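A protein chain is absent from this complex, but the other protein chains hold their places.
First chain written, first letter: the chains are A, B, C, D and E, and each begins at residue 1.
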Amino acid sequence: MNWQRPDGRKSDRLRPITFEKDFTRFATSSVLTRCGDTQVLCTVSIQDGVPKFLEGKGQGWLTAEYRMLPGATPQRQTRELMKLSGRTQEIQRLIGRSLRAALDLEALGERTAIVDADVLQADAGTRTTAITGGFVALAMAMDKLVAAGALARSPIRHQIAAISVGLLHGEPYLDLNYTEDVAAEIDCNIVMNDRLEIVELQGTAEEGSFSRAQLDRILDVAEKGMQELFVAQRAALEG
Amino acid sequence: MNWQRPDGRKSDRLRPITFEKDFTRFATSSVLTRCGDTQVLCTVSIQDGVPKFLEGKGQGWLTAEYRMLPGATPQRQTRELMKLSGRTQEIQRLIGRSLRAALDLEALGERTAIVDADVLQADAGTRTTAITGGFVALAMAMDKLVAAGALARSPIRHQIAAISVGLLHGEPYLDLNYTEDVAAEIDCNIVMNDRLEIVELQGTAEEGSFSRAQLDRILDVAEKGMQELFVAQRAALEG
Amino acid sequence: MNWQRPDGRKSDRLRPITFEKDFTRFATSSVLTRCGDTQVLCTVSIQDGVPKFLEGKGQGWLTAEYRMLPGATPQRQTRELMKLSGRTQEIQRLIGRSLRAALDLEALGERTAIVDADVLQADAGTRTTAITGGFVALAMAMDKLVAAGALARSPIRHQIAAISVGLLHGEPYLDLNYTEDVAAEIDCNIVMNDRLEIVELQGTAEEGSFSRAQLDRILDVAEKGMQELFVAQRAALEG
Amino acid sequence: MNWQRPDGRKSDRLRPITFEKDFTRFATSSVLTRCGDTQVLCTVSIQDGVPKFLEGKGQGWLTAEYRMLPGATPQRQTRELMKLSGRTQEIQRLIGRSLRAALDLEALGERTAIVDADVLQADAGTRTTAITGGFVALAMAMDKLVAAGALARSPIRHQIAAISVGLLHGEPYLDLNYTEDVAAEIDCNIVMNDRLEIVELQGTAEEGSFSRAQLDRILDVAEKGMQELFVAQRAALEG
Amino acid sequence: MNWQRPDGRKSDRLRPITFEKDFTRFATSSVLTRCGDTQVLCTVSIQDGVPKFLEGKGQGWLTAEYRMLPGATPQRQTRELMKLSGRTQEIQRLIGRSLRAALDLEALGERTAIVDADVLQADAGTRTTAITGGFVALAMAMDKLVAAGALARSPIRHQIAAISVGLLHGEPYLDLNYTEDVAAEIDCNIVMNDRLEIVELQGTAEEGSFSRAQLDRILDVAEKGMQELFVAQRAALEG
Partner (left out) sequence: MNWQRPDGRKSDRLRPITFEKDFTRFATSSVLTRCGDTQVLCTVSIQDGVPKFLEGKGQGWLTAEYRMLPGATPQRQTRELMKLSGRTQEIQRLIGRSLRAALDLEALGERTAIVDADVLQADAGTRTTAITGGFVALAMAMDKLVAAGALARSPIRHQIAAISVGLLHGEPYLDLNYTEDVAAEIDCNIVMNDRLEIVELQGTAEEGSFSRAQLDRILDVAEKGMQELFVAQRAALEG
């Protein structure tokens, strides 16, 4: 039995993804990333200095914050005040680790890049969209530092993107939307660099389990999507 | 001595204001309001039921939340976690009171409208933009309730808008941007309904004081701006 | 139709106001202010140094805290722990701004005056009583600094007082008590200096709205009350 | 070597203690208790119902809250927000347990008495003053319930008072003020009922230790003070 | 170049693992699990009822909490108060998901199993030890429900265990201790069931990245360790 995708996509197809650069203009850089109906505003702010644990080590740092606006979903979600949910913390730590993998932190110098990923509209895939779009904003911010003479060359050393793959009826489907995400037995989030090496791999069986053979097929589909994302990022950055 | 406005506006001129309806589509209604470089995303979510203190009184309620995204300003602002600043609380209470004045709460029935005003970019006037744009989103949400058959007619009873006026060198200037806001001795926020009656009036002398004669001139300028805002709101709603 | 005041006052009459100086003796100064049945204990503490954002600017600062004791009202009120309500924050910010307008902050030097306004009994008008009584305590504290040789002359540059005016059946009434406050359509709090210039003006229509003509009549009544308050403050300070 | 008391008292003498009844008038009862320079405002509020763990058991409850106003001491103390200090929690639990010992909780019925002890001025002995004055306020509140016909007779079953005794140079001194409290090696707080039975006994050696013989002498002095407190409470209640 | 393991183990060898059952006796079940120098006390408490979102669905639930005692590491760690770190939240969510995979939640009925994993001593691998030992405690708790007649048969449907594998100099090493964990470029945590299917897979490149070929070798080593863990768990449960 096969899964009929709600938007008619083939199992290995991405949703349309676009990067609207400079959506806002006061932060160092800003990209409104749309992946299907998911919309994430990624802004990057550069600050002098690094956190305490890195002081004097001659390197920079990158950290990320992630939030969902209350009106991003059909059922309004309460803002997180007093404490962040485990989900939010997991996601912002994942975004931070993934985008640090894009950077030569020593070349950045004693600066901190703060990536804010605010989800304006959520149709699943918000964390992967935040990483993929966050990379574009990060590259733009680095280019600005170069243009301003603060850096001799961009400290970007890898292109980074992320995508989800789910198992539905035992078969892998690329880039799930909300309806699919709810239906999937297995949900994998994969972050890769432009050599198609794995930076992060998180596979979770909310129900059931998966075999190593299925993992292989998941990674096949992910690689295909990843290649398309890298092309889209480059087109946006050169556009 | 006169104040030369940074964008060359005359003292009684508004910044360009636009309302992008349905900027997101999962909340009941959504309007991205741009007033000069200030951008506020207003979404309205309708929920069944009312807060405890109103239960069984046969009326509805409206409440508002206001936040500034960290990347909305050139200097990144830390998110408010653990506790809201006094400024944020004042603003969201003001938005709530002002927009309740637009509604016949009994006609709304036992429903709660939640207005979320998220500032994507801040160049002063964020609270007044949130009220003016929030009204458009609120009217749209009420129309949807009517279209869905939940209400026989829209419970909107007044059009509501808000504007700031500042005193610079003792003279009133309409709709200050950030540079002007910092320079102003006196800052007034005025909320009116479409009969040009005052709903809220907040005049604050951060430094110095103002006379009753100056207050009169401030209100003259405010009334002129208000009339233009009401026209713009109607155009957006009918567009 | 007219409003019959519960205590038989004419519409433009204040409640009896008294200032009990040195009610406590460990703080720099202390005044128990009674305005009708409203009782606010205002203490002023002077500390060396200023907040971070003012360091090295050669000026002083004043900040205020406001709380209501749980037993201040017939229905006991829960203490605010974990977070302050928006109402409390608004009030303490208002008290702070208003009393800073009394001071020549440069003449104060790098000191911070902390005004604590604790409401022992609440019959409306607690914020205006806190400002009017807080001014007396502040002037006393400045006199002590002069007496102690820490300052050559008092940095008080304006006398400051505050009063509320409400609209009941469309007519202005001065200095509302609790019963009147609940019944009023419009509630204005006005802070003025001794030249009868406006320092703060906050008019709120909890229900309805008010015209500019009504605003003028509100301010007429406020000015009359303000003059009496300035006389009472001076009598207390000279007593 | 002997300790010369700052106010010339003999070692077994109390400070002057007075109870100003009805200091405020909106709570069920209110007593401003002054013990030397220590001033504690005790108010009692009666509420219907009991905490969850007592529901349906046909008995009442009493709970207490204790706070020190920031201006109560020469060095201003920061308000406790976000979390109560261990000291504050210990004290309010002690006040609650001690005053519950005054009551026949079954005779109170399913009501909760909340005792608020707010320290307006602190010269040591604030917790014992809160208990001794809190008892007077509690008895007044119970009399009001009887007068209002809510109870047939007062549920007070014991008179309760509290006093401190400290060891200075190995000798016991009654009712320490702040200077003495800092100098004392040992600090005991004793709560007794009018049969001179012990309800609470807390002896703490901040430095050093004490023998059983010294404990006996501490209790001798405490008993003497306790008898005078019971007389003063009765005089106030009958006054 | 090879990595010489500090304890001389071969690259695919587990540390000694033991399960001390009934280490404490008041919780439904308790197992002190030691994996090398890592010690985790796992207790299971069974409560009637389920969280709100599951009420009336006729199924049970399992949730987990994880904490590290301050003295568990050479450098004392501050307790998490006010808010949990992202790391702690990630780990306790992982433990919960993994152990839910062991259960037939419908067969459990409307009960909640709470697994508390408290790390008494930490030498890396605390989350995997918590899962592997938590499974033993969970199976014991289920057996008690059966013995008490509350359930007809144990709702355990899969045996669950977890292990870490790290890449050091590009080669996979099983069950890292602290020294190795710090040195590893890549850290994978793998949770499997007794059919060697994957329940959770989390691979993180703190620095660098890994290829699909390396992932395969990581999983080979993990499978070998997993088989030994399942044997050890069964021995403990039958012992």
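The definition used in the following text is that a residue touches a chain if its C-beta (ideal position, glycine included) is under 8 Å from a C-beta of that chain, and two chains touch if they have at least 3 such contacts.
The structure presented is a predicted model; accordingly, all values stated were derived computationally and were not measured.
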### Message
Using the touch definition given at the top, which of the shown chains does the missing chain touch?
### Response
D, E
### Task
From the listed residues E:I17, E:L41 or E:L174, report the one that touches the chain absent from this view.
E:L41
### Task
Looking beyond the chains shown, say which of D:A107, D:A183 or D:L201 touches the absent one.
D:L201
### Task
Out of E:V50, E:L84 or E:L215, point to the residue that touches the absent chain in the complete complex.
E:L84
### Query
What is the set of chain E residues that contact the non-displayed chain in the whole complex?
23-27, 30, 37, 39, 41, 43-45, 47, 65, 67, 69-74, 76, 79-84, 114, 116, 118, 120-123
### Task
Provide the residue numbers of chain D that touch the chain removed from this figure.
83-86, 89-90, 92-93, 97, 101, 192-193, 195, 197-206, 209-212, 215-216, 219
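Just so we're on the same page, only the chains that are shown with their structure count from here on.
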### Chain-contact steps, minimal, separating chain D from chain A
3
### Task
Would you pick out the chains that touch chain C and also touch chain E?
none
### Listed chain pair C-D, A-B or A-E that repeats interface B-C [over half of contact pairs the same by residue number]
A-E
### Query
Tell me, which residues of chain B touch at least two other chains?
83-84
### Task
Classify the chain contact graph as line, ring, star, complete or other.
line
